[in-house]
Structures are given as structure tokens and as C-alpha cells.
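Omission of a single protein chain aside, the complex is shown with its protein chains in their original locations.
After this line comes chain A, so read on.
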């Protein structure tokens, strides 16, 4: 059953349970769109994660999946379109204009709302990045439609409505949200919440070019410059394969070097729980959790972290969670896979040493012989 919208609507059951028979003009709204975030020539990986998720929604609805690429004409936009196809998009909407070079709210909002009103998607997904959130809020308000932020799960129900699940109250609860009587249904999803899909063997698709009737002179805000974080690898935290993090259990700012040393020894990124940021022991973009980064590493080592729900929601996607904590009843042991009840301050140096030894080419040669 692909397009289930023709089914008989069930009886209305209170406001929250109310089912809409979509007004006639909403039936024009079809297809699932994913905004392909392009900044400084790079596609943000969250866009691929969303294409993977969008593909599932589109298949359930029996509609097409489209990528939306906004940027100046050139290699970067062509690459973004090709990547959208490589990750499963059937078609791409492409708006090319010099004024889409650096991200600014005005031209991007204009381009996106123009596309939506012209081509009418049923569902529009964006990454909950700084760019995506900035854009999503103004597009939804311009279109007077619903927007569900930071979803952790997306699905379509039997009647073809988007069911968007997101954490609420700092992650203590989840709620499933519907957008009634408005189109498109919009949602943002944070990087690393959805798994990275496989590239699919679908190198081409349709490209629909669209013009924004806007000139640079009409845009008030000017982008004067951009300072890249450069060597500081904080931007990689969300995408690191291995992450080591410290919490308040480390007791003092100087003990964070134990975490950094271990991270360096095994080629990992390091992060922390929120109190460390509040104490000024680590910069905010190293924070993991609800109000920090979502990570999805193959290995996550948490030292002196209690595992509060707000921390947990940021690490739930890790393949293997290792916890080091003095308190055997700490909540982190409820969701870690491997645990050691011991003093992290004493244990981390040994762990670093043994890891280094085991991973060194020398000892590996010996093992091989």
C-alpha cells in the first residue's frame, strides 16, 4: 500500500488524535525534500544522513525523493547535486546565484520559500546545524507551517502523515509530533542522529533549475569574512570514530590532560560533559549531549561521567560505550556496554600506556611473528 491517503479516515478522537482529511489544495503537495547543505564548497554530512532517512519516507509514501541545492554556479553545486543522487535522490532542485555564495538568511530564505511554493513538497527536511536551524525557522514562519526541531526519529503513519519524534524536557521524555493542516511538514535533525546511509548506485537523476528573482543590492546583510576553526579539530568531534570524554569525576581542570593524552594515543577526539564547559575547563564545542554535540563513534570512552539523560541522548548512537566510574550505581552503567568501577584519575594513565603499547607497530610485529 503506497499512497495510503485514499484510505477512509478514522473517526476523530480529540484534538491530538484528530485526523485531517487533507484540504484539496494540500493534495498538490508531494515528494520528500532534503536540503543539501553546502558551505564553502563542502556538503555537510548531515545532508547524506537525511537523504538516507528521506529515502525511507519517500518509499513508504510512494513518492520521489529530491535534494535541494542552493549556491553559486560552479563545481560545488554540481558536486552537491551529484552527491544527492549518489545518496539516493531521484531529482534535484538547483538554484544557482552569486548571492548564494556565503550563507545569509535573506537570499536563502527567499530561494527556499520560492521553491516550496512553486514545487510543493509534502515533507521538507533540514539538518539542525547553525545554518539549517537559521534557515528552517524563517522558511517555516514565512510559509506558516509547522516545524519540528531536532528529531531523533522520523516515520510516516498509515495515513501518510509525518510522525516526527524528538526529545523534550532535556531528553527525559520523547514526544511524537504531527503537523496538521499545513504543508509542507518540516523537520530538522541533528548531525549524527541518523546513520550514514550507503552510497547507492544511482549516479544520475533529473535536475530542475530555478531562478531567484533577487539581486545583491536588495540584500541588506553582507558577509565580510569567515575565520575557519582550522587546526582545532572540534568540528570533527561529531564524526570521529573514537571519542574519549571526561566528566566532573575528574575533579580538576588539570586532570583533563589524562583524557587528552589517551585521545592522542589512540587517534581519538576528546569531549566532555556539560559541567566542564560551565566551569570553563573546556570550550563549548567539545560538549557532548542534548545541548552539545551528538556523536556516533565506533568506540566511546567516558571517564568520570555519571550518564545523566542529557548526556545519554548525545551518545546513544555509539557502537560501543565504555564507562569508567567509581560509583557502581552510576546511571552510565545502564547504557554502557563495558564498565570498570575504578578511579579514572589513577586508571587513565595505565590505560593510555597499555593502549599505546598494544597499538605500536613494534608490538604488533611481535604479535604477527
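Quick note on the criterion: a contact is a pair of C-beta atoms (placed from the backbone, for glycine too) under 8 Å apart; a residue touches a chain by one contact, two chains touch by 3 or more; residues count from 1.
The criterion applied here is as follows: contacts and distances are computed from a predicted model.
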- Should one name the undisplayed chain from "Fluoride-specific ion channel FluC", "Protein FixA", "Ger(X)C family germination protein" or "CoA-transferase subunit beta" using UniProt, the answer is "Protein FixA"
- Of the candidates A:48, A:85 or A:103, the residue in contact with the absent chain is A:103
- Sole residue of A:144, A:204 or A:252 that reaches the chain not shown, by the stated touch rule: A:144
- Query: Of the listed residues A:86, A:163 or A:214, which contacts the missing chain in the full complex?
  - Reply: A:163
- Item | Positions on chain A contacted by the hidden chain, ascending | 15-18, 39, 44, 102-106, 109, 129-131, 133-134, 136-138, 140-142, 144-150, 163, 167-182, 220-229, 235, 241-242, 265-267, 277, 284, 290-291, 298-299, 308-310, 313, 319-323, 328, 332-342, 346-347, 349-351, 353-356, 358-361, 364
